[in-house]
Each structure stands twice: as structure tokens, then as C-alpha cells.
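A single protein chain has been omitted from the complex, and every remaining protein chain is retained in its original position.
Up next, chain A:
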Amino acid sequence: MKNCLVVDDSKVIRKVARHILESLDLSVTEAVDGQDALIQCEAAAPDVVLLDWNMPVMSGMEFLRALETAKVTARPKIIFCTTENGISHIKAAVDAGADEYVMKPFDRETLESKLSIVGVI
């Protein structure tokens, strides 16, 4: 079973995402910010990271840059999942190495589609 790390400082978002991801036969782990996510990725790299942009301690973009030099066994696919819906943010995320981008609010179909595009499901 493939694993998705959900990185979001909102407990509600993590819960909703977990519910959808588990229904898509993925195992789910959670992180509350970028730093927490980085530690978890170094311990055991997930197949995919669902990544919020604005978080305390370490933002999604800071996490993405830190991941470049982190000691991870395999680079996970990165799907940004954020309320930053402007084209400049989307381009910046892709330039920084994000594989996909989900504009909140999201639903099951959107997540399923993006996970399929990155080849996780």
C-alpha cells in the first residue's frame, strides 16, 4: 500500500484529506508543518506528499527547498494543496519542483485525478 504524508497545520484539512486518501487505498501519515514533514520524510520517505503552502515554523515552499538536500531514500511526489490559487504561486511551485497543484477547496475527484497524474494510484 502506498503512503501519503499530509502536511497541513489545519487539523480539519488533515482529517478530510485522510478520509479521502484512505478511501483511495492509500495509507496516511500526518505532519503539522514543513519541519515535521522533513523529519518524517528522512525517517521513511512517503510515496507522495500533500503539501500546504502557509504553515508556521516551516512553509511548504521552504520544505520543498529543504527536501532537495535532505537525506531521503527516494524523492516523494509533491502535490501542493493550498488556498494560494494565483497563477504566480502555481508557477513558483512548479519551478521549485512541485509535481502537481491542488487549489483548495478540493474534493475526492480532484485528489484522485492529481494522484493519478503523478502515478501514485
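In the analysis below, contacts are C-beta pairs under 8 Å (C-beta built on N, C-alpha and C of every residue); 3 or more make two chains touch, one makes a residue touch a chain; residues count from 1.
Simple rule for what comes next: contacts and distances are computed from a predicted model.
Asks: Could you check which of "Carbohydrate ABC transporter substrate-binding protein (CUT1 family)", "Chemotaxis protein methyltransferase CheR", "Rieske (2Fe-2S) protein" or "Oxidoreductase" matches the UniProt name for the chain that's left out?
Replies: "Chemotaxis protein methyltransferase CheR"
Asks: Contact with the hidden chain only, please: which chain A residues?
Replies: That gives, for chain A, the contact residues 85-87, 90-91, 94, 98-103, 106-107, 109-110, 113-114, 116-117.
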